[in-house]
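Data block below; observations after.
With one protein chain held back, the other chains of the complex are shown just where they sit.
Letters A and B name the chains as they come in the text, with residue numbers starting at 1 for each one.
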Amino acid sequence: METVNGAALRMTAIRKTFPGVVALDGVDLELNPGEVHALVGENGAGKSTLAQIAFGTLRADSGTVAARGTVGLVHQHFQLVGRLRVWQNVLLGREPRSGLRIDAAAAHRAVRDLAERNGLEIDPDAFVDELPVAARQRVELLRELYRNPSVLLLDEPTAALAPAEIDRFFATVTTLAREGTAVLVVTHKLAEVVAYTQRVSVLRRGKMVARFETAATSVDEIARAMVGGDLPAIAARQSVELQPCVKLTGVSAGEGASAVSRVTFDVRGGEIVGIAGVEGNGQNAIADAIAGMIPFHGSIEVPRTGIVPQDRHLEALVLGWSIVDNAVLGRQHALRRGAVVDRARARSDAASIVSRFDLRATSVDAPVRTLSGGNQQKLVVGRALIDDPPFVLAYQPTRGIDVGAATLVGSRLIEARNAGAGVLLISFDLDEIFALADRILVLYRGAIVGEFSSAGADRARIGRLMAGAAA
Amino acid sequence: MNASDAALLTTLLTLTLIKATPIAYAAIGGVLSERSGILNIGLEGMMTGGAFTAVVFSSLTGNPIAGLLAGIAAGALLGFVLGIAATAFKADQVVAGTGINLVAAGGAAYGLTLIFDQPGASPQVSALGNAFWILVAAAFAAAVLLHGILYYTPWGLRVRACGENAYAVADAGLRPLRLRMQAVVASGALAGLAGAFLSIGEVNLYSDGMTAGRGFIALAAVIFGRWTPLGATAAAVFFGFFEALQYVLQGRAGWLPSDAMQALPYVAALIAIAGLVGRVRAPAADGIPYEQAR
Partner (left out) sequence: MIRTAFRSAGALGGPAGAILLAFALAAVAMLIAGVSPLDGFSALFLGSLGGRSQLAETLVQTTALLFPALGVCVAFRAGLFNIGAEGQLLIGGLAAGALGAHLNVPAPLAAIALFAAGIAGGGLWGALAGWLRAKFSASEIISTLMLNFIAFSVASYLVSGPLKASAASGAQTAPLAPGAWLPILVPGTRLSVALLVALACAVALLWTLNRTVFGYELRASGEAPEAARRNGVNMARMTVLALTLSGAIAGAGGAAIVGGVLHRFNTQLSPGYGYTAIAVALVGDLHPLWICAAAFGFGILESGGLAMQALADVPKDAIHVIEGLIVLVLAARRYIATRAEAVPL
């Protein structure tokens, strides 16, 4: 990799603090024109913060950012306006005019040309709301490309893409780089780092701890740099006699593109069944139907269930409340003594979650808002498991938490399975599925399109099924 | 149809237009504010502020046009206050709007004593007279104009984007808080105009409680009109009809007591917002503060 006329982006001694946390501490980063550079690190290591400082949405407390030309950022959670059309999103703030009006024809043309030039297939008149995830990402990418960025930052760009879409996405990125753009890919998917980038920078707890030429390193070496040592070990699977537990028969639920139609499967006590699929293929409908949150057709036989919902902030926790009060949520009727909540029991339950999950908090009366994401998730999973439910529904149980917390959560799920519980694991992350599941179901457009025993399952084939290929 | 029926119908239609006008102005203002992402619960107070200020300035200058302009300015000022609360302080917009309603009602009552030394109602001032018909027509023109602005100009596109996802607007290099501020000030100005229409258009004085919940009926019109200027204006005509009906029926339908008939427009508004179950969707970021990173 040769350096052409110096760096396109140079960040020097960047420091950034948030109340109570040092997010970045003296970080240097240099991007060269024409390179695809990976920025890796655990959740909470400071990757997104660094990207946002480079882009300008956050300001560093100290340090310098020097960019040649404009910087573009494609967010992990797309920042698009769903109820506007593609061209309106792409050209927002730069609308071509004729007189006082927007020149819709010219706008339409500009977006179509830009899309064609970059090999990104899109209908400029479509409403973003109605597009699949991969197409939305193309819209966000187009919006950034319209500004002709010399530096392009991609924050977890493949989190919601199927494997085949990932290949296509990086083909575009590689072309852009070849034309001189400096590309930074913020990710935690090390396989992609090795496959598609030239250099890797590793952040750990706000510090840049390692840099590698991709060709001269390995997934293992990068992973060790990320966590600062060897990965913690996950609980061992014991062989358990399988018992009937959950049965879905011909279940149809949900609306529109993310509905499921006549889905049939079972989960037996003593196994973890993983539902693999790209986000938006019916996972919500399955989870919500089992949880009794939405109406459905067909039959669902399900015993008492411990639920780990997808979004812990929105669906699982009252952030302003203490650990004790949150330990009651969903169990308030079980903890009822007459009209009142049994507070002694709530305290002891909270204490037991804290010790069993190694939950780090100043006290059980600390507001949940003050906990890190990993500790919040430990509380959510701990609460779901505390009454030893015969069935556990875990939707993305390790999303956005550090490796230590994720391993612990995974271990507790495996232990619940070892104790005879059935576990349904819904995840968009194939790695998580492979790490935890005994059996894998592939979900595509609201239907189960494949079933595999995870021992010896063909990962590439599952990836193709997730993308809709009739493999 | 005999002559008296025809006269009655004409009265009803004329009254409908008159009664719809202030609701329409406020509702258009509500649409603009909500499309930008600020819930304007303070419409009622902005109308009160506009109505009272218009009377004060008409009285001071003897010129109802000055009164009208002052009423618009008073509404805009209250819109500015709501905008500051909603943008700079990320305040709870419903609570802030309620505060504005209380301030305006209290302030007008305080002002009546202070300025006119006359609690309850102001003395009569010079009113717009027949010129108020221009304002009636202008309400409908304003709806069409705002429709054009919202759907065909860059500013309109940006305001609408703001009400859906302010972060996307910021990423496009625009300033969402400024856009919201512009929208809510304009919204206040329209509500102030609505209030001035009530005090120096329809009549020639201010009396306590004269807005009588029309700001909230306008909010119902915003919903009923699905957050579009033309829809909200149509809804305002619908509510205006019931208000007019109440006047026309008074003394004519002896079986319906007048006290009960006064409830007619409010009942209509209740039924309108309750009758839309599951069929409308507010702007996605309506009422949600934009948290600017720093």
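Things worth noting here:
FYI, contacts are C-beta pairs under 8 Å (C-beta built on N, C-alpha and C of every residue); 3 or more make two chains touch, one makes a residue touch a chain.
All of these numbers come straight from a predicted model, not from anything done at the bench.
Set against the missing chain, the residues A:Val194, A:Leu329 or A:Ala366 yield one that touches it, A:Leu329. Considering the whole complex, the residue from B:Ala166, B:Ile223 or B:Val237 that touches the absent chain is B:Ile223. Interface note: of B:Ala6, B:Val95, B:Ala131 or B:Leu145, the residue touching the hidden chain in the full complex is B:Val95.
Touching the omitted chain from chain A are residues 291, 293, 307, 309, 314-321, 325, 328-330, 332-333, 336, 339-341, 343. Seen from chain B, the chain kept out of the figure touches residues 39, 41, 81, 85, 88-96, 98-107, 109-110, 112-114, 119, 212-213, 216-217, 219-220, 223, 257, 259-263, 266-267, 269-270, 273-278, 280-282, 286-288.
Here is the rule we use: only the chains that are shown with their structure count from here on.
In the complex of the two chains, the chain A residues touching chain B come out as 52, 57-59, 73, 75, 79-84, 88-89, 92-95, 97, 100-102, 143.
Taken together, the chain B residues at the contact with chain A in this complex read 152-154, 157-158, 160-161, 164-165, 167-174, 284, 293-294.
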